[in-house]
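The complex appears here minus one protein chain, its other protein chains still in place.
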Amino acid sequence: MTAITGQKDEKRGQTARRRNTLMPSRLTIALFLLPAFLLYTIFMIYPLVQALIFSTFEFNGLVRGAFVGLQNFEQLFTRYPISEQLPRAFVHNVYFFIGTMLIQNTLGLLFAVLLHRPRFGKRFFRVVFTLPYLISPLVVGYLWSLMLNPLFGPVNATLRNLGLGSLARPWLGDPATALPVVILVNAWMWVGFPMLLFGAGLAGIEDDLREAARIDGASNWQIFRWIEFPLLTPVIGIVTVLTFIGNFNAFGIVWALGGVDGTPAGATDVLGLVFFRTAFRGGADAFGLASALAVLMFLFIFTVSVLVQTWFRRLESRMQ
Amino acid sequence: MQKKTRFTAVALLAIMLLVIMGSVVAQGDVTITVWSWRTEDEDAYNEIFAVYEAANPGVNVEFVPFVNTDYNNILATGLTGEGGPDVVQLRAYGSLQPLIEAGQLLPLDDLSTLENFTPAILKGSQGIQDGHIYGVPFGVQALGAFYNVGMFEELGVSEPETWEDFIAILDAAAAAGYIPLANPAKDSWMLPILHDAVAAPRYGGPEFEAAVLAGETNFNDPNYVASIAVLQDLQPYLPPDVVGVAYNDARTLFITGLSPIFIGGSFEIGFWQSEAPDMEVGMFMVPPPPDSLAGSFVPSWMDGSYGVNALTDSPEASLALVEWMGTQEFGQLFTDKIHQISPAAGVVSSDPLLAEFAAGMTENPASYLLLVNFRYGDPSGTTVLGNELQRMFLGEVTPEEVAAALQTGMEQWFVPANAE
Partner (left out) sequence: MRALKIPKFTFTGIGTNGLLIVYAAVVLIPMFIVVTNTMRPTREIYREPIGLPSTINFDSYVTAWGEANFSLYFMNSMVITVSSVTLATAAASLAGYILGRYDFRGSRFFSSFFVAGLTLPFRLAIVPLFLLLNSLGLIDNRIGLILVYAATGIPFSVFILSAFFRQLPQELSEAARIDGANEFVIFSRVMLPLVRPALATVAIFQFVPLWNDFFFPLILLRSTDKWTLPVGMTRFFGEFQTDWSTLFAGLVITTLPLVVLFLSATEQIISGLTAGVRK
């Protein structure tokens, strides 16, 4: 294997990246950044920052009252029941992230690798696996509630017909299975995303590397483990960060499966739902409270994403 | 909102208004846009407003329904800027207060047709701070038990008079292989409905309501706890894995004859009629559970009202329309076409089932306690009780703990009248 890795290093050395050649002028840099910057700042950041500033004000409906400092933040941790829902939802988000990384992204990587190699019907599989993403989360939620329905659902019926009736359960009505089911359905919907990104990453790996390894007698698994996987590090980084952000903001599919309160008994409650309930179902002072929650979520998600990103960057540069 | 932006918006709006009004005057016609969350009533409302348009030449009413779940957002922004609606359908009681406090609605106290409504009904569209009325009520909902008449005959039972009768019916249904009670628990909003429809007599209904509002008792009251325990006793009669059973599943159980009884609100009647037109449906009040403090009730609440956008460009025409929506004529059209109870004086429900609910709520009145009184703050009473009852059905908490959680939740914002 050392021969291969050695060769790889040499290859990467030749293709040493960016920040060594001519830096474009400041004007050029500014011109490249300007369209995205303007669009994004005016129509997204400006309203968002305004909304975040609301977190330090008292609200009565949509009418802004006095400046209250950190009182809204304090309320989040002292007012029942949000004070109890918040930590519970946070823990669920952590499970959600870990579960998604293990199931959805591993499966996505597996499919990407399998479908990158020449194979009959690979285009068909690629399209089919991405199909669920094209449907609105509302429908996905309805569909799987139906499939897993304890009274009429085909999943339990099939289990009973196979003599596995003891496995039949109210999947979305049992606190023990509800969150895992949400994670699986979410993965069902999203698996095409890591699959396509990993596919695009695999396409960027020069075939010479694989050929050379094959000539050295490396098996498919060895090629994947020692060549493709390390070179996919940047894509793994992207997928990890986006999964993290997506899971901690998850809302649509969880709402469609467990309702706005995260049934059963809060077993599927996540931060996105707590936020939604606070902002749009709360009392008259909801606006300030929801903004405070958004600020906290932002600080947490943003800090962790930057840390994860930095860590992956370091990993990448160590591999060069 | 920021004052400057708001000022600009208002100034801009004023200019727009002038332009629009100019064109309106030129045409001699006025279009009133009505926003609503009732997508399923679009045809019915178009027919109802056609009656108004015929009587008021030059007035054009456009009914625009939006998806129920996002209506509050749409309304909040719609009332903020230009191009918004003139007349809006409003939620009742606590859910209405943010719009009132933001000054987005016109007070309607001077409308003559408000006389057609009782003070209890008008409470649903009243500002809790200023006491003004901001909406003309359109509907009332009431709670009770629906039953499948054919199945009752097959089981050889009739409407129960006593709790023993009721339990005997449930046992008979179970013995015949049916699910005795079709009610769901996955949609937690159905649980406080079940609780009030079954157990209001146990805690005492209006007397308890007065006491709890005055601060003489609270939800930890042993009688309130016992009323929650009544639901626990009924759990064997509910569908298996009830926390996995959704609202629509439960309705399916009822209309397909798998279940003889569905306990719910009068808003279901339209559904029974359209999805199970051949099924004969009856209604009864659940008899008082043992040790009840009162007889049976038909708990009810004001469902919502129609108000006027403070920024409307045709306030007079809008007020005239809303005033008409308080008449007996509108009420009768409403109940005939939409199959719900109208609170306007003199309206008679043509549908026998609906008439039974309407009569029940007049003869045995009670408020749907948590919706009417405990939605003015966060968390709302119905939300806390719904979630906690779900936990009770899962065996996670006892009735005492359910009541205690409800009390803790309400203490976050509710101040009893007698408190210092």
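A few comments on the model shown:
Going in written order, the chains are labelled A and B, and every chain counts its residues from 1.
Following the convention adopted for this analysis, a contact is a pair of C-beta atoms (placed from the backbone, for glycine too) under 8 Å apart; a residue touches a chain by one contact, two chains touch by 3 or more.
On a predicted model such as this, the values are computed, not experimentally measured, just so you know.
Touched by the hidden chain within the whole complex are the displayed chains A, B.
For the chain missing from the display, the contacting residue among B:268, B:323 or B:336 is B:268, taking the whole complex into account.
Although one chain is not displayed, chain A still touches it through residues 14-24, 26, 28-29, 32-33, 35-37, 39-40, 42-48, 50-52, 62, 111, 114-119, 121, 123-137, 139, 143-144, 146-147, 149, 152-154, 188, 193, 196-197, 199-201, 203-207, 211, 214, 234-235, 237-238, 241-242, 245, 248-249, 251, 272, 275-276, 279, 287, 290-291, 294, 297-298, 301-302, 305-306, 309. For chain B, the residues touching the absent chain in the complete assembly are 1-2, 5-6, 8-9, 12, 37-40, 42, 64-70, 73-74, 76-77, 80-84, 248-249, 251-252, 255-256, 267-268, 270-271, 274-275.
Heads up, the rule we're going with is that only the chains that are shown with their structure count from here on.
The touching residues of chain B, counted against chain A in their complex, run 1-2, 72-73, 76, 80, 94, 97-104, 185-188, 239-246, 249, 252-253, 376-380, 383-384, 386-387, 390-391, 394, 396, 405, 408-409, 411-413.
Residues 50, 60-64, 79-82, 145, 149-152, 169-175, 259, 261, 263-266, 278, 280-286, 289 of chain A are the ones that touch chain B when the two sit in their complex.
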